[in-house]
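And now, chain A:
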Amino acid sequence: MQELINRAKELLADGTVARVLGWKAGDLPYNPEPAYFETAEAMEDFVYNGFCGANLSKYMIEASRLEGKTLVCLKPCDTYSFNQLIKEHRVDREKAYIVGVGCKGKLDIEKVKKQGIKGIESIGGAEIADEAETLTIQTIYGEKTCAYADVMLERCHVCKGKDHMVYDEIIGESKETKDAERFDEVARIEAMSPQEKFAFFQKELSKCIRCNACRNACPACSCRKCVFDSNKFDSSQKANVDTFEEKMFHIIRAFHVAGRCTDCGECSRVCPQGIPLHLFNRKFIKDIDELYGEYQAGEDTDSKAPLTNYTFEDAEPSIVGKRG
Partner candidate 1 sequence: MSSEKKQAELIKEISGVNPLKCMKCGKCSASCPSYNEMDIKPHQFVSYVINEDIESLVNSKSLWKCLSCFACVERCPRDVKPGKLIDAARQVVVRQKDQDYLSPNEIPELLDPELPQQLLVSAFRRYRR
Partner candidate 2 sequence: MQRIGVFVCHCGSNIAATVDVKKVAEMALMEPGVVHSEDYQYMCSEAGQAKIAAAIHEKGLTGVVVCSCSPRMHETTFRKAAERAGLNPYMVEIANIREHCSWIHKDIEEGTKKAVILMRAAVAKVNLNAPLQAGESRVTKRALVIGGGIAGIQTALDIADAGYEVDIVEKTPSIGGRMSQLDKTFPTLDCSACILTPKMVEASAHEKIKIYTYSEVEKVSGFVGDFMVDIRKKARSVDMDKCTGCGVCQEKCPSKKAPSEFNRGLNTRSAIYTPFAQAIPNVPVIDREACIKFKTGKCGLCSKVCQAGAIDYDQQDEIITEKYGAIVVATGFDTINLDKYDEYAYSQSKDVITSLELERVMNAAGPTHGHLERLSDGKAPKEIVFIQCVGSRCSDDRGKPYCSKICCMYTAKHAMLIRDKYPDVNVTVFYIDVRTPGKNFDEFYRRAVEQYGVNYIKGQVGKVIPQPDGKLLVQGSDLLDNRQILKEADMVVLATAIEPNPDVRKIATMLTASIDTNNFLTEAHAKLRPVESPTAGIFLSGVCQGPKDIPETVAQAGAAAVKAIGLLAKDKLLTNPCTAQSDILLCNGCSTCENVCPYGAITYEDKEVNDHGIRETRRVAVVNNALCQGCGACTVACPSGAMDLQGFSNRQIIAEVDAICR
């Protein structure tokens, strides 16, 4: 972390960048939040540890409009989102100085809490410089430990790899943390009976409180104004508006990001209700891979997206019924 801070100060000092986009400590030991730093002094608040899951790519849409370059810290998986945003002309590559930061998997505080660890005062071992495989947690009930890998975010178990897709320099080491198959969960649901599938999603989706956290965090959901906030699809009767929004929100959101979603997992990470929203996006990705050939959004900045492309021999929609 110190290397990162020193380098950032250097670049601020020589005027290469006007500001730094990173994380600062939050009000709890496990909730650092995205922040801009414009001076060396401000950099004192900078943190980077296992709880810095937030994908900062999306902030670059805004930062691209600011005066001067912005140093942005991107983890390997964040760089996919950044590439996708370049492809969609949403960020200006010239306005970004990308520091590819090392990542050995990011942590999920909910999983820590699920282990019965409560009243957390501080957490050791969540800083990237340590090679520690365990977290040491000071709580009001005394010291507790848990294995790092056991409390990683779901997305880190299906890590896309430790390589940054786009960067100006790399600081820190990364580690591939993949120990599960990305589509296993989707396949498990696919194998269910329609009743079971419906019951599963009914249970999950009925938790939704429409707080829009998923939408706000998603780097693909970057519309200036979401269709759910504009009147472009409403009928003239205002009374209809809310219900349609409410009922179809997640499926429409997933469809809008289909072929553009990099599977960064932010939607599930930020959901306060713990809905596994990534399962929608990942279903689309699985279908796209199977029907139209492997495609990873954000791997490059110029390939044609699956939904703006076609072949003469594409599968017919009836394949859905035939696959069984």
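Candidate selection criterion: all candidates are chains of the complex that A comes from, given by their letters.
Here is the rule we go by: a contact is a pair of C-beta atoms (placed from the backbone, for glycine too) under 8 Å apart; a residue touches a chain by one contact, two chains touch by 3 or more; residues count from 1.
All figures in this text were calculated on a predicted structure; none of them were measured in a lab.
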| item | value |
| --- | --- |
| Candidate from 1 or 2 that touches chain A, complex-wide | 2 |
| Touching residues (chain side chain A, partner candidate 2) in the complex | 65, 87-90, 222-227, 230-237, 240, 256-257, 260, 304-305, 307-309 |
